[in-house]
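A single protein chain has been removed from this complex, and every other one stays in its place.
Right, chain A next:
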Amino acid sequence: MAEPRIVIVGAGPAGVRAAETLVASGVRPIVIDEGGRDGGQIYRRQPEGFRRSYASLYGSEAGRAEDMHRSFDALRDRIDYRPETLAWGIWEKQLHLLQGSRTSAVDFDALIIASGATDRLMPVRGWNRAGVYSMGAAQIALKSQATAIGKRVVFMGSGPLLYLVAAQYSKAGAEVAAVLDTSPFHLRVKALPQLIARPDVLLKGLALTLKLRRGGIEIQTGITPVEIEGRPEIGVETIRFRTSKGKVRTIACDAVALGYHLRPEAQLADLARCEFRFDAQTRQFFPVKDADGRSSVAGVYLAGDGALTLGADAAEVAGRLAALAVLSDLGRQVAGVQVARLRRRLRIFERFRRGIAAAFPWPAGAAAALGEDTVVCRCENITAGELRAAVSDNGAVEINRAKAFSRVGMGRCQGRYCGHAAAEVIAACAGVPVEAVGRIRAQAPVKPLIIGAESDAEQAA
């Protein structure tokens, strides 16, 4: 049998561990990375020439980051690594790529999609102003470019990342004006029995909060966002919110980082025609996979936050498991003990994930309260009122229908940032469960593709 062609999309924790596992079995995978260097988002490496230490870049995760980068460096000659390459489409057993302005296609026998996650966002009036960033973007600015999104930054949303990024900013010397969490504190206490599944992470989280408080940073829980105010020529000037006690407060700031956990970048899985399932707790759809990462489509495997947002440590485990599943399905000998151990670890991460989701819930109710003139889809500048008109006047209940009528999710980001919130707006307006509203179907290209792009064959000609 010819050498199997195995392609991994992503070089974050899941992709790197998958590659490592395959290499250990004597396979040379192709690793497609949208980034310029390995590490993914969480362990993003600084550009060449930057000289910051691991401790200053990754804080409490420095050890893991360093280990991940060393592992990758050791693999470098034994994999076909293609950085700055976008996997933009899938057709049958072929992955379509874009590198710069050159398109190409690779055939695969097995495809491991480790595409990672991006921020899950709930709009707030004024979130389309200059100076408002997603939590992930705020982190990229720091890690990659050693710059902050503003001089005085408010972090608003919910989830562990809220505290982590705020702490990273504080440590880097930026002024953190406040951390505003929509989740009430008591939910954290209630979720303790699940959160204790990973005592180390729980302690890290507590220490982080404590450190922020000791640094004199204001932390508010159970808040309700009201508005991000500012002027077009200046951008963000203040943020207004309601405290858990119902008092309206205003905080001066020049930038806001916004985010409510993460959502999987599942477009490739969708384009590969993988099945999706609805997760009632987090009110979103995830691609279906078995315990080892097999999707519903033969030959397509899913690992890491691109399939289910369990975090970076779990992504390493899921990456290994997916690679072992690939090897096993190709008829290679795989150690059952190793698989069982990895599965066990993944189950612990899953329990912890449920705890986090319970402690920091997605603020679904905020969608119903969005003012008519609040922008939902930033790319196409579609307001909540316009989206609701597609529902109440034109009868759209399913999200792709509402998209067709209103243009919501039709812009550059293809609904990656507004899709979840739009679904909640529609569900509330139509009075149906968000599950019935569905999810925006992915359509190639996964990211914008330049018309000037030429194929390998054309360039050779």
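Definition applied: a contact is a pair of C-beta atoms (placed from the backbone, for glycine too) under 8 Å apart; a residue touches a chain by one contact, two chains touch by 3 or more; residues count from 1.
The rule we apply is simple: contacts and distances are computed from a predicted model.
Colleague: I want to check something: the complex is missing a chain, and I'd like its UniProt protein name from "DNA polymerase V", "Iron complex outermembrane recepter protein", "Sarcosine oxidase subunit beta" or "Acetolactate synthase".
Modeller: UniProt protein name of the non-displayed chain: "Sarcosine oxidase subunit beta".
Colleague: Using the document's definition of touch, tell me which of A:24, A:74 or A:105 contacts the absent chain.
Modeller: Final answer for the missing-chain contact: A:105.
Colleague: From the list A:88, A:285 or A:417, which touches the chain that is not on show?
Modeller: A:88
Colleague: Just to verify: which one of A:2, A:298, A:337 or A:451 makes contact with the chain not shown?
Modeller: In the complete complex, the chain left out is touched by residue A:451.
Colleague: Against the chain that's been left off, what residues of chain A make contact? List them.
Modeller: 88-91, 94, 96, 103, 105, 380, 394-395, 398, 401, 404-405, 407, 410-412, 414, 443-445, 448-455, 458
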